[in-house]
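The complex is shown incomplete by one protein chain, all other protein chains being positioned as in the whole.
Moving on to subunit A:
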């Protein structure tokens, strides 16, 4: 066991000491800081967006005027002047907007919005929506539906998703925030499994091409070497994650202090995050990352042992990356929208896809028994792949110049000690 510790130590130190490691550790907080800065700038600019803009309505059709309702940032004002003079007026009040509705408003592009500054999306959308509503109402009335019926037909539904907690309370849950967290976790776990899995593979290939492998396996068992390498890289990745979390917290703290923005546009989103159990999600993330990493890196190690150079890995990489890539691709669209579907369930208990699938589902509170089942499957899964991989690995590392095929790998697997 002592020897495994030595190997772990070497694998760990040789990676952590690299410049690339330090760069990536500090890159993420720097990017985060930049993100805060950008958000701050957006906030500063957005205060302009909040000024109330007056919309001068020239309604030649006579259908709309008076029915337009003032909103938070729009005020409608009926103007009887002709379009030309209204245009002139715009020069003086550059915050104003002119809404011109000709008699033939039904034709495409007939209705015009004119302004000195570029009209922003939210204002023109709001105008468009109101115009459409009014036009629809008018059409319905024209079809013989009276005003009373109309108000019965109209519905104004806005969803407020509430979730029953164990204590029976209703808890406001922000679906948008949960979705973002689920997808972010899935992307993180997907990327880190590949980045660190590939590191293990490259380490194995390096030992093979440097021809040091036989020197080492004359001192330790191939399995010990493989295990030491995998654990060493796992510790490197954990170090990286922990440093990222700590540095990000520090950066956020600093950013809050200096870029303090009481009405930051992110605030609503952050408010939604308040109810998310971050401690729980981070622990689960680390669990799924670790077990997923052990599962995949063992396979990566086996692939590394079977080839002589990195360029030969392609044929073996494909089947390994498929399940993860598949889950990753559907996680953003399907899984995050249907976290309780049976496909989501199966994907989150099959060890090869569970790390990504379960992370997407996690913010949506999957049943506890499913979580436990999934975790047990992960442990069984990585024990299994490690066993399979080590049998291929012990033979593969001593094979040179032989192009390995799948049938070759199967043969290796069945070799006796």
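The rule is simple: contacts are C-beta pairs under 8 Å (C-beta built on N, C-alpha and C of every residue); 3 or more make two chains touch, one makes a residue touch a chain; residues count from 1.
Rule of thumb we're sticking to: contacts and distances are computed from a predicted model.
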If you look up the hidden chain in UniProt, what protein name do you find among "Sarcosine oxidase subunit delta", "Ring-1,2-phenylacetyl-CoA epoxidase subunit PaaC", "ABC transporter ATP-binding protein" or "NADH-quinone oxidoreductase subunit K"?
"ABC transporter ATP-binding protein"
Among listed residues A:220, A:281, A:332 or A:373, the absent chain is touched only by A:220
Given A:81, A:195 or A:212, the correct residue touching the omitted chain is A:212
List every residue of subunit A that touches the chain not included in the displayed model.
3, 6-7, 10, 14, 206-207, 210-212, 214-220, 398, 400, 411, 415-417
